[in-house]
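A short worksheet on the structure shown next.
Of the protein chains in this complex, one is absent; all others appear in place.
Take a look at chain A:
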Amino acid sequence: MGQLPPHLELQRSRVSCNKDAPIHTESIQYSGAYASMGIDNSSRLDRFSNNFRVEVVRLNEDDMEFDMIGIDAAIANSFRRILIAELPKMAIEKVLIANNTSIIQDEVLAHRLGLVPIQNDQPNEKNTIVFKLHVQCKRGSPRITVKSDALKWLPNGSELVKETRNATSDSSSKPETYTYFCCSQETIPEFVKNPIIPKYPDIIIAKLGPGQEIELEAYAVKGIRKTHAKWSPVATAWYRMLPEVVLLEDIEDDLAEELKSKCPVNLFDIEDLGKGRRATVARPRACTLCRECIRGDDWEKRVALHRVKDHFIFTIESTGALPPEVLFTEAVKILEDTNA
């Protein structure tokens, strides 16, 4: 298998970002694209497996940044779409309000509760998580703010009793509640280790004046973001292609100083040679492609901006329910399953 001539290789593997617009943005996927030159463009699985690499740059509890090298934009975009829209997560869906004498309307309160992120591991679809909120502001005491740490998890299920229409029901029978749990959720081992709480305890849910009270029960279920944004497990996820800055000719002395001062993110460094100074590209990854370095006369001949088409810098910011690396593996699993 031969190599493509350099200008075609540039066209195939890099997006050229010119002053007005980027060119060569589409990826040459067709297997017979370079057949006339005798190059086989079809990708076989072994070639992909050999070339594909992942490098993690930053990994915190809440966000991570990593590089994927050797993959195509179509697959990278699918991962991004699945991360945002199709990963299941728990969020409060039904709210049974027993008492609400605050100035926040019922539906607004329920909406706010739905948006509170809940921290837990992978829950079962059959499990509903029940929370209770009971806050009262006594007369004569100052106003209180209801924060999300007031949401208490009820492992035994609902405590509100259903009204039975049957007036002759036996008073000794167990009162019916709104959920039927065959055993307390506390006994499930994963819940013993991590009790379910809202992720951030200081989210303001409501404010109460003296004499007002809120008593409600909230049921959290699993859902995906396609139905409603509260079920989104990531705050956001995005990717960009690796920028590449190429100096087409040697830039020396005054021009080098000018180039260094132009760039807002300090990409260029001045190298001191014996007889003069020369500009070098120090941090291409930080380039935001603002195109400042090619603005002005003649600069386009000296500096070329490209993006590498198969090197993606992914950033995932999680809302806290699951750590970001778990989110990514789940997203890949979902893509696998839909294909099976």
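To be clear about the criterion, contacts are C-beta pairs under 8 Å (C-beta built on N, C-alpha and C of every residue); 3 or more make two chains touch, one makes a residue touch a chain; residues count from 1.
Keep this in mind: contacts and distances are computed from a predicted model.
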"3-methyl-2-oxobutanoate dehydrogenase (2-methylpropanoyl-transferring)", "EF-hand domain-containing protein", "BHLH domain-containing protein" or "DNA-directed RNA polymerases I and III subunit RPAC2" - which is the UniProt name of the missing chain: "DNA-directed RNA polymerases I and III subunit RPAC2"
Residue touching the undisplayed chain, where the options are A:N18, A:T288 or A:T329: A:T329
Touching the absent chain when the full complex is considered, from A:I71, A:I144, A:I224 or A:L247: A:I71
Chain A, residues in touch with the chain not shown (by the definition above): 29-32, 40, 42-43, 45, 48-49, 52-56, 59, 66, 68, 71-72, 74-75, 77-78, 81-82, 85-86, 325, 328-329, 332-333, 335-336, 338-340
